[in-house]
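A single protein chain has been omitted; all remaining protein chains appear in their positions.
Which chain is which? They are A, B and C, in the order written, and residues in each are numbered from 1.
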Amino acid sequence: MNQLSRRQIAWRAAQDIRDGAYVNLGIGLPTLVSDFIPKDREVVLHSENGILGMGPAPKKGEEDPDLINAGKGLTTLIPGGAFFHHNDAFLMIRGGHIDIALLGAYEVSEKGDLANWTVEDPSTPPGVGGAMDLAAGAKEIRILLEHNTKEGAPRIRKQCQYPLTAPGVVKRIYTNLAVIDVTPDGLVAREIVQGLDFAGLQDKTEARLMLANDWRMLEAPAV
Amino acid sequence: MNQLSRRQIAWRAAQDIRDGAYVNLGIGLPTLVSDFIPKDREVVLHSENGILGMGPAPKKGEEDPDLINAGKGLTTLIPGGAFFHHNDAFLMIRGGHIDIALLGAYEVSEKGDLANWTVEDPSTPPGVGGAMDLAAGAKEIRILLEHNTKEGAPRIRKQCQYPLTAPGVVKRIYTNLAVIDVTPDGLVAREIVQGLDFAGLQDKTEARLMLANDWRMLEAPAV
Amino acid sequence: MIDKQVKNVTEAVSGIKDGSTLLFAGFGAVGEPVELIQALLDSGARDLTVVCNNSGTGEVGLAKLIKERRVTKLVCSFPRTSDSHCFEEAFAEGAIELELVPQGTMSERMRAAGAGIAGFYTKTSAGTKLAAGKETREFDGKTYVLEKPLKGDVALIKALKADRWGNLVYRKSARNFNPVMAMAADLTIAQVKEIVPLGALDPEIIVTPSIFVDRIVEVGQ
Partner (left out) sequence: MIDKQVKNVTEAVSGIKDGSTLLFAGFGAVGEPVELIQALLDSGARDLTVVCNNSGTGEVGLAKLIKERRVTKLVCSFPRTSDSHCFEEAFAEGAIELELVPQGTMSERMRAAGAGIAGFYTKTSAGTKLAAGKETREFDGKTYVLEKPLKGDVALIKALKADRWGNLVYRKSARNFNPVMAMAADLTIAQVKEIVPLGALDPEIIVTPSIFVDRIVEVGQ
């Protein structure tokens, strides 16, 4: 079974970002997406801490400690970028100005419910950051996640087991096994990796799936 | 009777503005106040259209059509001034950041109700501008007005006859005849012009007045 | 590639439908997108709701739109200004509806539309005729009025400079309603004096980031 690496999941998600889109990349897996946006597309990356037009990580010797991304890693600004304050950064999010938020998740439900902020571990305090603002506010939510946990448990569920970030917001899911759309009729598998059939995918998924008539192979280059 | 001119009312109001105050001057009579702020005080004038640090009217040849005040007259900016957008201008007002708003009025009631936006003339459409925002938002509202109408009707009333701008907001009233404070116990005359006694002032005032124990003569230089 | 530049004001206002709600920036004539409003006049669009601080002057721009009875409703804080006779006549005839809104509330309602806020409570207008029919509520013993978002289908705005992404900077008090209206419409169209190369605007001084702007047109005045 040709399952995708984390970088390949990011590559696949990047192919769907249209030229000119304003995009927020969540912490973790989604952050990798910025490396794979097709060169012929101009995409404006937004960061919750007051940046539009984030560029790649700085080259050695060009790091600026006052220029960080939402994950608190050093970043850069590309020509056309702008700085603003936190309140305007979240006005852009809450007000529906962000075209696409690509987020990580613990779980997604068949209704598009998103759980990505807490696993309710009583030993550590919870943190939410901008997750709920993005989930509720961005025009379109797309999720990148491993199809199953390390223990093999499904992450795409009938109902989320973990507390919700927002109900009914996810539109598309990219995993190491498939690309799945959340539709009013339910989850529709659009792409599946080579060596896994639909029944096999369903086996690894708690929620009920449908197979798109025009489904195709999920493939990604070695990246 | 030594009643004050309009410029003298403005002069008297200006004497009460403390050093360092952030002040909004309403259209009309209050606009004159800026000419009389004592030279040893630094006062920052705010304008609803996005200015802090308004200066005097421009000198001939130095007019800038992009720099106007709330009355749409040409103005200037002094060192330390700043430009911002309309929303921040009213955030300052509504949020209680303006120390003093000096406003004109049609009427003030003994409870400090303010009526300064419409006389309900059916032949002309009403306009409110920033009057209600200022009346409800500034830390302290002080009113400048002629004590009586041209016809001799009182403007300081038991109840306002005209529609309210905001209830119970006025703290001090400057007129051509007196300086009157609005207190929880009622209106208190603090200064009265020469040649008018308290009974005479009460005659020209519909609301019941009290006389401050330490009342004094209301005097202003020829300005 | 992101290029929000359009060739001329005619193209800039193309597609504005009859019945639209339009936000017109400016405080009096300062910061007013005169050329865009003229192009809108020429486009023939009608049955418009216009949100504007004032009601137009003389017989040009918004005043002319009103004179031609193409504005069915004006949302406004201060319709009576020097030479606002077109509006006053239409109003006297009952040919235009006026929604009078305190200036700060008008601005905050547009911000709410841009910021995803479905309603907010303000002291402004509490206890006055302009709160008639509006829901009120006590917070800490004071009365507040519930105000709803004011969203435009289209905003017509004016700035000093833009780049091809649509980042904008303004000049002095001509900033006024422009940034908040830019946030509050589905389609924001900006006329600018000059379009500069991408990267020429210092990222620290951009007032309206490009995300709020859809079309820009250089009018060079």
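As a convention for this text, contacts are C-beta pairs under 8 Å (C-beta built on N, C-alpha and C of every residue); 3 or more make two chains touch, one makes a residue touch a chain.
The structure displayed is predicted, hence computed values, not measured ones.
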Practice item. Tell me the shown chains the invisible chain touches, ordered by label. Key: A, B, C
Practice item. Determine which one of A:L4, A:L45 or A:L67 touches the chain that has been left out. Key: A:L67
Point to revise | Residue of C:V169, C:V192 or C:V217 in touch with the missing chain, whole complex considered | key: C:V169
Review point. Among A:Q15, A:N87 or A:Q159, which one is in touch with the chain left out?
Key: A:N87
Review point. Which parts of subunit C are in contact with the chain that was left out?
Key: 108, 112, 115-123, 137, 139-140, 142, 144, 148, 169-172, 203-205
**Study point:** subunit B, residues in touch with the chain not shown (by the definition above)
**Key:** 19-20, 22, 42, 44, 46, 52-53, 77, 79-84, 88, 91-98, 136-137
Revision key, fill the gap. Had the left-out chain been drawn, it would touch subunit A at residues 47-51, 64-68, 72, 77, 83-87, 89-90, 93-94, 123-133, 136-137, 163-167
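Please note the rule applied: only the chains that are shown with their structure count from here on.
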Point to revise | Per-chain Cα centre nearest the global Cα centre, belonging to chain | key: C
Check your understanding: Using C-alpha centroids, which chain lies at the maximum separation from subunit B?
Key -> A
**Study point:** Chain centre separation in whole Å, for subunit C relative to subunit B (CA means)
**Key:** 30
Point to revise | Interchain centroid distance [CA atoms averaged], subunit A/subunit B, Å | key: 56
Review point. Counting only residues that touch at least 2 other chains, which ones in subunit B make the list?
Key: none
Study note, to complete from the structure: Expected list for subunit C, residues touching two or more other chains, is 111
